[in-house]
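Okay, handing you the structure first.
A single protein chain has been removed from this complex, and every other one stays in its place.
Let's look at chain A:
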Amino acid sequence: MVQSLNRLKESPSQTAGPYVHIGLTPNFAEITGVYPEDLGIRMVNDKTKGERIVVKGRVLDGTGTPLKDALVEIWQADADGLYNSPSEVRVSADANFTGWGRCPSGMDDGVFTFETIKPGRVPYPDGRLQAPHITFWVVARGINIGLHTRMYFGDEEASNAEDPILNRIEHRVRVPTLIAQREGNVYTFDIHLQGEKETVFFDI
(Lines give C-alpha, C1' and ligand atoms only; values in the text may rest on other atoms or scores of the structure.)
Protein backbone atom coordinates (compact mmCIF):
# COMPACT_ATOMS: atom_id res chain seq x y z
CA MET A 1 0.00 0.00 0.00
CA VAL A 2 1.03 3.59 -0.61
CA GLN A 3 -0.34 6.90 0.52
CA SER A 4 -3.30 8.26 -1.38
CA LEU A 5 -3.13 11.52 -3.32
CA ASN A 6 -6.68 12.17 -2.09
CA ARG A 7 -7.73 13.98 -5.22
CA LEU A 8 -11.33 14.44 -6.19
CA LYS A 9 -12.66 14.03 -9.72
CA GLU A 10 -13.74 17.19 -11.51
CA SER A 11 -17.54 17.39 -11.78
CA PRO A 12 -18.35 15.88 -15.17
CA SER A 13 -19.73 18.20 -17.82
CA GLN A 14 -23.27 18.01 -19.17
CA THR A 15 -24.66 19.89 -22.14
CA ALA A 16 -25.90 23.43 -21.58
CA GLY A 17 -29.09 22.38 -23.37
CA PRO A 18 -31.44 24.48 -25.49
CA TYR A 19 -32.43 26.84 -22.70
CA VAL A 20 -28.99 28.01 -21.57
CA HIS A 21 -30.19 31.59 -22.08
CA ILE A 22 -32.62 31.30 -19.18
CA GLY A 23 -29.72 30.89 -16.81
CA LEU A 24 -26.96 32.94 -18.39
CA THR A 25 -28.72 35.70 -20.34
CA PRO A 26 -32.23 35.81 -18.87
CA ASN A 27 -32.99 39.31 -20.16
CA PHE A 28 -32.18 38.09 -23.68
CA ALA A 29 -34.58 35.19 -22.98
CA GLU A 30 -37.30 37.73 -22.06
CA ILE A 31 -37.10 36.90 -18.36
CA THR A 32 -36.90 40.46 -17.17
CA GLY A 33 -36.90 41.98 -13.72
CA VAL A 34 -34.67 39.37 -12.10
CA TYR A 35 -31.26 40.87 -12.98
CA PRO A 36 -30.78 44.50 -14.01
CA GLU A 37 -28.87 43.37 -17.11
CA ASP A 38 -27.26 40.26 -18.51
CA LEU A 39 -23.68 39.66 -17.40
CA GLY A 40 -20.97 40.14 -19.99
CA ILE A 41 -22.88 42.37 -22.39
CA ARG A 42 -20.62 45.38 -21.82
CA MET A 43 -16.85 44.94 -21.89
CA VAL A 44 -15.83 48.56 -22.51
CA ASN A 45 -16.82 52.04 -21.35
CA ASP A 46 -15.81 55.47 -22.66
CA LYS A 47 -12.58 55.40 -20.66
CA THR A 48 -11.31 52.03 -21.91
CA LYS A 49 -7.86 52.26 -23.48
CA GLY A 50 -7.16 50.72 -26.86
CA GLU A 51 -8.50 50.40 -30.36
CA ARG A 52 -12.28 49.79 -30.50
CA ILE A 53 -13.22 46.76 -32.53
CA VAL A 54 -16.24 44.56 -33.10
CA VAL A 55 -15.94 40.78 -33.15
CA LYS A 56 -18.75 39.02 -34.97
CA GLY A 57 -19.32 35.46 -35.97
CA ARG A 58 -21.45 32.37 -36.03
CA VAL A 59 -21.13 28.83 -34.72
CA LEU A 60 -21.79 26.37 -37.57
CA ASP A 61 -22.67 22.68 -37.41
CA GLY A 62 -21.46 19.88 -39.68
CA THR A 63 -23.87 20.90 -42.45
CA GLY A 64 -22.76 24.54 -42.32
CA THR A 65 -25.99 25.61 -40.62
CA PRO A 66 -25.53 28.34 -37.98
CA LEU A 67 -26.56 27.39 -34.45
CA LYS A 68 -29.28 29.63 -33.06
CA ASP A 69 -29.06 28.32 -29.53
CA ALA A 70 -25.32 28.61 -28.80
CA LEU A 71 -23.72 30.77 -26.13
CA VAL A 72 -20.24 32.20 -26.58
CA GLU A 73 -17.94 33.63 -23.92
CA ILE A 74 -14.69 35.44 -24.61
CA TRP A 75 -11.76 36.37 -22.39
CA GLN A 76 -8.94 38.62 -23.43
CA ALA A 77 -6.15 40.93 -22.29
CA ASP A 78 -6.41 44.71 -22.29
CA ALA A 79 -4.61 46.97 -24.76
CA ASP A 80 -1.36 46.54 -22.81
CA GLY A 81 -1.58 42.75 -22.67
CA LEU A 82 -2.79 42.54 -19.06
CA TYR A 83 -5.71 40.51 -17.73
CA ASN A 84 -8.34 42.00 -15.42
CA SER A 85 -8.05 39.05 -13.01
CA PRO A 86 -6.79 38.40 -9.48
CA SER A 87 -4.41 35.89 -11.08
CA GLU A 88 -2.75 38.70 -13.04
CA VAL A 89 0.38 39.31 -10.94
CA ARG A 90 2.40 41.64 -13.19
CA VAL A 91 0.72 45.03 -12.78
CA SER A 92 -2.97 45.95 -12.70
CA ALA A 93 -4.93 45.82 -15.92
CA ASP A 94 -7.10 48.67 -17.27
CA ALA A 95 -9.88 48.98 -14.68
CA ASN A 96 -12.19 50.23 -17.44
CA PHE A 97 -12.00 47.00 -19.37
CA THR A 98 -13.55 43.78 -18.05
CA GLY A 99 -11.81 41.48 -20.53
CA TRP A 100 -14.79 39.12 -20.38
CA GLY A 101 -17.84 39.00 -22.62
CA ARG A 102 -20.82 36.71 -22.99
CA CYS A 103 -23.16 36.66 -25.98
CA PRO A 104 -25.85 34.29 -27.20
CA SER A 105 -25.95 33.59 -30.92
CA GLY A 106 -28.96 35.42 -32.34
CA MET A 107 -32.19 33.41 -32.22
CA ASP A 108 -32.91 34.42 -35.85
CA ASP A 109 -29.54 34.72 -37.61
CA GLY A 110 -27.16 32.90 -35.27
CA VAL A 111 -24.76 35.86 -35.12
CA PHE A 112 -22.87 36.76 -31.93
CA THR A 113 -21.35 40.23 -31.53
CA PHE A 114 -18.81 41.60 -29.05
CA GLU A 115 -17.86 45.26 -28.77
CA THR A 116 -14.36 45.21 -27.40
CA ILE A 117 -10.81 46.44 -27.93
CA LYS A 118 -7.87 44.87 -29.65
CA PRO A 119 -5.79 43.09 -26.99
CA GLY A 120 -2.07 43.56 -26.50
CA ARG A 121 0.41 40.70 -26.63
CA VAL A 122 0.84 38.46 -23.59
CA PRO A 123 3.79 36.22 -22.77
CA TYR A 124 3.92 32.49 -23.25
CA PRO A 125 5.20 30.61 -20.16
CA ASP A 126 8.74 30.51 -21.63
CA GLY A 127 8.84 34.29 -22.02
CA ARG A 128 8.23 34.56 -25.77
CA LEU A 129 5.34 36.81 -26.77
CA GLN A 130 2.09 35.34 -28.05
CA ALA A 131 0.31 37.07 -30.91
CA PRO A 132 -2.76 39.10 -29.85
CA HIS A 133 -5.66 36.72 -29.39
CA ILE A 134 -9.04 36.28 -27.75
CA THR A 135 -9.91 33.08 -25.87
CA PHE A 136 -13.32 31.62 -26.81
CA TRP A 137 -15.57 29.14 -25.03
CA VAL A 138 -18.65 27.75 -26.78
CA VAL A 139 -21.57 25.82 -25.33
CA ALA A 140 -24.91 24.75 -26.83
CA ARG A 141 -27.44 21.98 -26.97
CA GLY A 142 -25.64 18.96 -28.44
CA ILE A 143 -22.22 20.09 -27.17
CA ASN A 144 -21.43 17.75 -24.28
CA ILE A 145 -18.46 19.68 -22.97
CA GLY A 146 -17.70 23.36 -23.59
CA LEU A 147 -15.27 23.94 -26.45
CA HIS A 148 -12.18 26.11 -26.00
CA THR A 149 -10.61 27.87 -28.93
CA ARG A 150 -8.83 31.14 -29.77
CA MET A 151 -9.29 33.90 -32.26
CA TYR A 152 -6.23 35.57 -33.79
CA PHE A 153 -6.19 38.74 -35.89
CA GLY A 154 -5.77 38.60 -39.67
CA ASP A 155 -3.88 41.90 -39.76
CA GLU A 156 -1.19 40.67 -37.33
CA GLU A 157 0.71 38.54 -39.79
CA ALA A 158 4.15 39.07 -38.28
CA SER A 159 3.16 38.23 -34.71
CA ASN A 160 0.93 35.36 -35.84
CA ALA A 161 3.93 33.87 -37.67
CA GLU A 162 5.89 33.66 -34.41
CA ASP A 163 3.02 32.68 -32.10
CA PRO A 164 4.01 29.61 -30.05
CA ILE A 165 0.51 28.12 -30.13
CA LEU A 166 -0.23 28.68 -33.82
CA ASN A 167 3.14 27.07 -34.45
CA ARG A 168 2.07 23.97 -32.55
CA ILE A 169 -0.61 23.20 -35.15
CA GLU A 170 0.74 20.32 -37.16
CA HIS A 171 -1.61 20.59 -40.12
CA ARG A 172 -0.87 24.09 -41.38
CA VAL A 173 -4.04 24.12 -43.50
CA ARG A 174 -5.97 24.36 -40.22
CA VAL A 175 -4.26 27.52 -38.98
CA PRO A 176 -6.65 29.85 -40.86
CA THR A 177 -9.57 28.41 -38.84
CA LEU A 178 -8.27 30.50 -35.92
CA ILE A 179 -7.70 33.75 -37.81
CA ALA A 180 -10.40 36.39 -38.08
CA GLN A 181 -10.42 38.64 -41.13
CA ARG A 182 -10.76 42.38 -40.73
CA GLU A 183 -13.12 44.70 -42.56
CA GLY A 184 -13.13 48.23 -41.20
CA ASN A 185 -13.22 47.77 -37.42
CA VAL A 186 -15.06 44.46 -37.63
CA TYR A 187 -13.38 41.08 -37.32
CA THR A 188 -15.39 38.08 -38.45
CA PHE A 189 -14.74 34.77 -36.72
CA ASP A 190 -16.91 31.82 -37.68
CA ILE A 191 -16.52 28.69 -35.57
CA HIS A 192 -17.00 25.42 -37.45
CA LEU A 193 -17.85 22.52 -35.16
CA GLN A 194 -17.23 19.92 -37.87
CA GLY A 195 -16.30 19.38 -41.47
CA GLU A 196 -13.46 20.48 -43.72
CA LYS A 197 -13.15 23.84 -42.01
CA GLU A 198 -13.44 22.42 -38.48
CA THR A 199 -11.99 24.98 -36.06
CA VAL A 200 -8.99 23.91 -34.01
CA PHE A 201 -10.26 23.30 -30.47
CA PHE A 202 -7.99 23.05 -27.45
CA ASP A 203 -7.61 20.78 -24.47
CA ILE A 204 -6.04 23.42 -22.33
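Following the convention adopted for this analysis, a contact is a pair of C-beta atoms (placed from the backbone, for glycine too) under 8 Å apart; a residue touches a chain by one contact, two chains touch by 3 or more; residues count from 1.
By definition in this document, contacts and distances are computed from a predicted model.
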item	value
Protein name as given in UniProt for the chain not displayed, "DNA polymerase IV", "Thioredoxin domain-containing protein", "Protocatechuate 3,4-dioxygenase subunit beta" or "[NiFe] hydrogenase metallocenter assembly protein HypC"	"Protocatechuate 3,4-dioxygenase subunit beta"
Touch with the omitted chain, as defined above, among A:Cys103, A:Val122 or A:Ile179	A:Val122
Hidden partner chain, residues of chain A it touches	6-24, 26, 29-31, 33-36, 39, 61-63, 65, 67, 69, 73, 75-77, 83-89, 98-100, 107, 122-127, 130, 133, 135, 137, 139-148, 150, 165, 168-169, 174, 193-194, 198-204
